[in-house]
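What you see is the complex with one protein chain gone and the rest in place.
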Amino acid sequence: MGDFLIVWQQRGDVLEGLAGTLGLLVVSAIASLVLGALLTPALMSRRAAVARLATLYVDAMRCAPFLLFVYLIYFALPSAGIRMSNWWSGAIALILYNTAYMAELLRGAWRELPSSMIESGRAYGFSGFTLLRRIILPPVFTSAMPMIGNQVVQIVKDSAFLTIIAVTELTHQMNGIQATYFIPFAAFITAIALYWAICLVIESMTGLLSKFAEERRA
Amino acid sequence: MNAFDYWSISRGALATVILSLASIALGVPLGLGLALIRWAKVPLLNRFVIGYVSLIRSCPAVTLTLLIFFALPQFGISLDPTPAAILALTISTAAFNCEVWRSALVNFPREQYDAALSFAMPRALRFRRIVLPQIWRASLPGLVNEMTLQIKSTPAVAVIGIVEITRAALRVGARTYDPLPPFIFALVLYGLIVYVLIKTQRVIERRQPVERRA
Partner (left out) sequence: MNFSGDLPLRADNAPLSIDDNTAPVVLQLNGISKSFGSNHVLRDVSLKVHQGETVCLLGPSGCGKSTLLRCINWLEVPDGGTVHVSNQRMGVRDGSAHKMTDAELARSRARIGMVFQHFALWPHLSVLHNVMEAPIHVLKRPRDEVRAEAESLLNRVGLADKINAFPSRLSGGQKQRVGIARALAMKPDVLLFDEPTSALDPELVGEVLGVMRGLAEEGATMVIVTHEMEFARQVASRIVFMDAGEVIRNRTSGAVLRRAANAAGTAVSRALPGTSRSASGVMKTAPHDRGAAACLIQRVPPIARAPCRPPA
């Protein structure tokens, strides 16, 4: 039990790690959702070149393990002359990786929409970006809500890989603490409990949003 | 990149494949066991399984691996990296497999089970001859999907020193200062492993087509 006391004494470091993880989570979730929503029309485009390019990107992200992609970004950016902190390298990697997954799951929800709904949008004079934003995307998001929730949980878990490139997130901080004070069990159990708490919050938020979405379903 | 580099990354592939196969071989039946506990609503264990699945599904692979490798020695169990990695991967995949099996069990037509009951089949026989042959087929896509996700999370074990594909590619890149070729080769190897897995699934599906509902 003394071990957990030490963890509590180091709570500054722990909170720093938690903040890092939560920051990565919020930034990546929002950015990948927005970019994914913009990528989905490209995936479904009638212009073959656009669709093929988008599909290539999505397939590449789905085939590659996240850590491999992290290394790619981590090493590729400096050689392209872009210097940024490890945290931002990690965030960029999370965003680019999850944009593909979000685009794919939004595409699945899009295809499930009743076509008459989009057709009536066209018949009433909606087109282009206005059609996308006001008629198509809202029902897509409400029906994809549970899957978006799952993907956000996946973002949390993938963020732990970033400990390998020394990003200040939860696992990295805990690893540092356990190595310094020889308290691996207390440290990692605390980390796992915190990850659990984050995911439970995500799941309950998804549940609340699903209730909101229920009434608005096609 | 020279031939030795290719070979060392391929050796990493061997590690990846062995770890994956081992955790799949253990995790799939374990997941089934957990799902059966939920399905049969065994009083105390039921709650335990719910908690276990919820916890492990939110636990990153890296953190779990670190916990098992570094924390178990505190309780007197000292594991080598490879068994520790297999244990971590198995615990993780069992939780996800539990949900896949459970979904198939929940969708299993109740009538068939009742028919088996009315013929006074003992429980084990009921399960072995009536339920299992059908649900494994229904679970196959979900299980294979989970296997591909599992393979993509194997790089997590690099934190405890195992040289699997990603770590091997990193080492080659660090030596040659040219990270791109080894990473691309690594990507190809991962793609190959996933491809073999999915092809096997298709072959099994063709040999054992899902029977029409009676």
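Should a chain be cited, it is by its letter among A and B, assigned in written order, with residues numbered from 1 in that chain.
Convention: a contact is a pair of C-beta atoms (placed from the backbone, for glycine too) under 8 Å apart; a residue touches a chain by one contact, two chains touch by 3 or more.
Keep in mind it's a predicted model, so treat the numbers as computed, not measured.
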Among the chains you can see, which ones touch the chain that has been omitted?
A
Given A:S85, A:S120 or A:T180, the correct residue touching the omitted chain is A:S120
Out of A:L43, A:A109, A:I135 or A:A186, point to the residue that touches the absent chain in the complete complex.
A:I135
For review purposes, identify every residue of chain A that touches the missing chain, sorted by number.
114, 116-117, 119-128, 130, 134-135, 138-139, 142, 215-218
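Rule of thumb we're sticking to: only the chains that are shown with their structure count from here on.
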As a quick test, compute the distance in whole Å between the mean CA positions of chain A and chain B.
22
In the complex formed with chain A, which residues of chain B make contact?
54-55, 57-64, 66-67, 70-71, 73-75, 151-156, 158-159, 165-166, 169-170, 173, 179-180, 183, 186-187, 190-191, 194
What part of chain A is in contact with chain B in the complex they form?
63-68, 71-72, 75-76, 153, 156-161, 163-164, 170-171, 174-175, 178, 184-185, 188-189, 191-192, 195-196, 198-200
